[in-house]
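Following this message is one structure expressed as structure tokens.
Only a single protein chain was left out; the remaining protein chains are all shown in position.
The block that comes next holds chain A.
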Amino acid sequence: MNFCKRAWLNVWAKKGRSVLLILVSAAILMFVLAGLLIRSAAIKATNQAKADVGATVTLSANRQAAFKQMRQSSSSSSSKSSRPKLTLTPVKLSDATKIAQLSNVGSYNVTSTTSANAKSYDTVSTSTGMGGSSSGGPGGMKSGSSSSGDTQIDGVTATSLTSDFSDKQSKIVKGRGITTSDKNTNHVVIEKELASQNNLSVGDTMTFKQTTGSKTTVKVKVVGIYKASSSSSSTAGPMSTDPSNTVYTSYTLANSIKGSKYAGTADSVTFNVTNPSKVSSVKTAGNKLISSSKYSLSTDDASYQTVKASMSSVESFANKIVWLVAIAGTIILALIVILMIRERRFEIGVLLSLGEARWKIVAQFFTEMVMVLVVALAIAGVGGKFVGNQLGSQLVSQTATTTQTTSSTTSNQPGGSSQGGGGQPGGQGQNGGPGRTTNSTKQANTKLAITVSAVDLAELGGFGLAITFLSIMIASGGILRLEPRKVLIS
């Protein structure tokens, strides 16, 4: 191992040259590390997006089939008095349970929306000059039991599973949200404006009056108060009830307000798919479990696809950085080492005249470079994170701008998947509550969490060793051909 000692003596004796080599190596490694960090952060972000953004499959009534049936009955009936009705079949919870058991399906949220009239309290009215506080979207065709009340009742499995709450557009400010334990109870969560207008707080009771059937009153207990964000509130159409009049309950209570025939049903059931890439297979498997003439399964993985596309682009760019810098670094280092070796021909000649093996001379140069590399790695470890952060945030902001522009252009097309503003027609139809959003309208606001881990440094070390090894191998061609007589006796 005498060559190791020689390497150390050389590195130590020629401090200026060693510092220069350290700086060059650190600069190369810094960019390699930046690439590696961005790449691993992009992979992490994509995996995180799978968990965070997720994808959903929604089971609801097949509106297309219902419209088709309505048109058929309209054309077969000649009587003007019998106006055609759009009949949407409520989703059976038994079907939902079957789908929930499919692989890759995580939690699911049952949604049952209806309306009721205020009895023991006053609703919040919004003066828009376009129709007061009447509920229901514009131009809606009534379906099923059709009278609408001034309070929208959103029956859910749990408020935390709804997009309004998971997107932080609404948040609980007092008490708690609706949970699965509220099933078959009369617990409600009301909006802050409604609560303050009626001096209601957690623990108080309030009374609704059914809009249809026997129009009986229902006494409910407030267990929580939520605050809807201004953006959420403003998404309702001009003819809909004020968003503050939306009350969250368990879907069982919403069903009982709708009427006894709605027991065990829902307007829609949204299944969260644990692995968004499997959303299509879940849909295919789910379709086999339901009657497609009555129900449909729709998928929503737009956010996941947006994030995935964005991160794939970043990952691909990072890969290019890694390889380009590695190749350029190898060439630069090789040239430096070639010059260094040319400068040390005399020393090589002396070593050969002493009978030193050629491979040990190559090993000495390699060891010297490894010593330089160790210090350069430490510098690159510190600097690489900074460079990676700068480069990564720049990349993400550029990529996100591009993908969001593309995404918004697509979603503004007619027939897009937005279910937000405007609301569903006719009070007791499905979805369309104020401020409701879906995954597709989420922004892929993914940040790259760039951290330098031991694995990253090990990978960088591997790259550094490979670059050094290649550089030395390229340069050592000269050593292997060198004849000591020509060097020493001239």
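The rule is simple: a residue touches a chain if its C-beta (ideal position, glycine included) is under 8 Å from a C-beta of that chain, and two chains touch if they have at least 3 such contacts; residues count from 1.
Basically, contacts and distances are computed from a predicted model.
Q: Which one, "3-oxoacyl-[acyl-carrier-protein] synthase 2", "Peptide ABC transporter ATPase", "Alpha/beta fold hydrolase" or "Sn-glycerol-3-phosphate import ATP-binding protein UgpC", is the UniProt name for the chain you do not see?
A: Protein name of the absent chain (UniProt record): "Peptide ABC transporter ATPase".
Q: Looking at A:Leu20, A:Leu324, A:Ala357 or A:Ala466, which residue reaches the missing chain?
A: A:Ala357
Q: Looking at A:Pro90, A:Gly349, A:Gly384 or A:Gly464, which residue reaches the missing chain?
A: Final answer for the missing-chain contact: A:Gly349.
Q: Hey, which chain A residues sit against the chain that's not shown?
A: 2, 5-6, 9-10, 13-14, 346-347, 349-357, 483-485, 488-489
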